[in-house]
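One protein chain omitted, others in place.
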Amino acid sequence: MSASEEGLASLARPFVRMPRAVAIYVGAIVVLALVLVTGVSVGRYAVDPVRILDIVGQSLADPFRDLAEVDERIVMLVRLPRVLLVALSGAALAVSGAALQGVFRNPLVSPQVLGISQGAAFGGAMAILFGIWGLPLLAIVFLSGLSALALVGFIARINGRSEIVTVILSGMIVGAMFSALVSLAQFLADPNGPLPAIVYWLMGSFASTTWERLFVAAPGLAVGMILLWALRFRLNVLSLDEAEARSLGARPDVERWLVFALVAFIVGSQVAVSGIVGWIGLVIPHAARLMVGHDHRTLLPASMLLGAAYLVAVDTLARTMTAAEIPLGILTALVGAPVFAVLLRNHYRDRTAK
Amino acid sequence: MTPTLARGLGVAALLLGTVVPAFSQDITFTDQEGREVSLAGPAERIVTIPMPMASSVIAIDGGTDHLAGMNPVSKAAITEGILGKIFPESRDINDSVTAANFVPNVEELAAVNPDLVIQWGGRGGDLVDPITNAGMTAMLILYGTEERTRGYMGMTAEALGKPERFAEHEVWRDAVMSEIEAKTKDIPEGERPKVLHFSRILNGMSAAGSGNNYNDWYINLVGGKNAAADLEGSKPVNAEQVAAWDPDIITLNNFEPGLTVQAVYDDPVLSLTSAAKNHRVYRLPLGGYRWDPPNQESPLTWMWLANIVHPELFDFDLRAEMKSAYKTLYAYELSEADIDSILWMDMQGDAANYDAFQAD
Partner (left out) sequence: MIALENATVRFGSRAVLESLSVAVPIGRSLAILGPNGRGKTTALKAMLGFQPLDTGSRVAPKIVGYVPQSASLNQRYSVRDVVVMGRAAHLGLFGQPGPEDFDAASRALEHVGIAAFADWMFDRLSGGERQLVLLARALATGSEVIVLDEPAAALDLRNQERLLRLLTALRDERNRAIAFTTHDPNHAFAADDALLMMPGAETLCGPVDAVLTSDNLERLYGVEMRHTTITGPDGRTRNAILPAFAGKEAA
């Protein structure tokens, strides 16, 4: 090595990927497992840990057995599907955020930026207002989330190519518009009828989770996550600037929309069963990036694990801290906003230091 | 001016002050937000924005002649319940004067031209200012306690120029309340059954907590104890929390269309509560108004709930009481079928202690 290269050696620390990443993954999986176990074990109805093992054990041995006792039903029919759905939602929302941040080349975006959450929320509000529940509600929420995205695409596509800043601004416009429409739905609703459901639902809550809701949302969440994970290398390429990405054989305009559609699929599934839960897509990828770096091949799995663990922890707090259920969106905002402020400061401090 | 003349003028002024109002018949009182309400005479065109007030005005007034507008949710209770049958013309009363969330539609309101608008107080200027800015007279009422309820019903009677209607009504309320209280005030906590009222149960549960809550008040009145006393007001809860409280009796609201007791019996966790296991799940009756919030039929609510909560202490002949009350309130003869319908006999006729309410 030349003299200058040796001089550089002190600055450029070698990035030995394998052992460190393995350690982080193992750590994240352990944390997630702990959080899941805790989630199933705690609640407003006290159930002995030994009894919980007994209940879960019996159900593993005979999944379709009749659950006669109230503690069995609480563990298997109330807590377990909820913990699983929350974990899946947390993972999926975090991955969506990470993917969007890669595609936008900006770490300060999230599904809400595209107006997808607001669009889905509006569909849900209208459905509730007209007394539509169940599977038709889910279908309406998917479609309205996707239509928000289509609207963003329509507004942003000025001369055949979508500039990122234009997309962000269009997302804000569409998001604001759908939020206003949700407020309109609130205004039209009977305050003692569907309205509390709407209000509660917009602040996010997994309180009504059943196995049925889990099975309805899970495919969208899982498929969305799997496909985004499959795009992990491509996301690296898409996070280069337009010219570089195109010269490497990618078609950013088109491929970006594939990512957007997958995100809409995920967010629509999640909003349909639990209302708007914010800040996960924004904050978790940042934390994950601090731990494993920008490469989406490690960032996406890390985001999934962290997102799942974090949301389960917060949801467990939401349903156990007080007798009343605290809407989840409030807690994620209360925790997420200050954390994000700190991350933001660090981000800009690093950038100016360079 | 000499002292004598001054005194003379003073006396004259005093006399005039007492005599003149009597001649001009104007009505003045203070509403529950301490505002002075002045009417030139008995109100002839009243608009009621709080939901229970439409039926209260009809009851106090003895008819729909002076009710010019109401809340759409009041209208729903009228069309769903018996009041629409007793006063069919009530279905034609304007219900566009306000949104369901109590924010008035000023243009619609002005078109109706009320001389008095009854509105919630204590909930901010958005609900009140549009009315007063348009030059209309507002009477503000406060929700929550029996005392306040009597207060605003009294004011309404005064505004209608029929204070005696409320005087009689108050006597009835007092009588029923004292009768119940006499037997329940000394019941120790350990002997009070836990009662849980679901203000919402379909697609998300909310329970009525303590703290300025009328449901909580009458649960305690009839010798029960509020299972959800930990909550402040009406708050969302999850099934686990309800299982932890394990209420002895569950009551359901009248605000969710199509709600039946099956909502509890079909739920895997709620169906294992003591209340469900003992068939003590009841939807509150819907009479001239919903029996959940405070209204002119509240004493019937108390009697109904007392029979359910302490059947060993209370044995009100509810059907007879209802017939008598409806005669007084609405000059209406309830049929047996009417009563069955009000008490949801089809749905919960086989609930525990409900046979006391069956027709003989």
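Details
In order of appearance the chains are A and B, and numbering begins at 1 in each one.
The rule is simple: a contact is a pair of C-beta atoms (placed from the backbone, for glycine too) under 8 Å apart; a residue touches a chain by one contact, two chains touch by 3 or more.
As the structure is a prediction and not an experimental result, all values here were calculated from the model.
Counted over the whole complex, the shown chains touched by the missing one are A. Considering the whole complex, the residue from A:Leu36, A:Val237, A:Ala324 or A:Leu343 that touches the absent chain is A:Val237.
Touching the chain that is not shown, out of A:Arg20, A:Arg51 or A:Arg246: A:Arg246 (per the contact rule at the top).
Against the chain not shown here, subunit A presents residues 1, 4-5, 8, 11-17, 105, 230-234, 236-237, 239-241, 243-244, 246-250, 255, 258, 293-295, 297, 354.
The criterion applied here is as follows: only the chains that are shown with their structure count from here on.
Averaged C-alpha coordinates put the centre of subunit A at 44 Å from the centre of subunit B.
Across the complex, subunit B meets subunit A through its residues 51, 72-73, 76, 99-103, 200, 203-206, 209, 228, 230-232, 235-241, 243-244, 253, 255-257, 268-269, 272-273. For subunit A in complex with subunit B, the touching residues are 43-46, 67, 69-70, 73-74, 77-79, 128, 131, 133, 186-193, 195-197, 200-201, 205, 207-208, 319, 322-325, 327.
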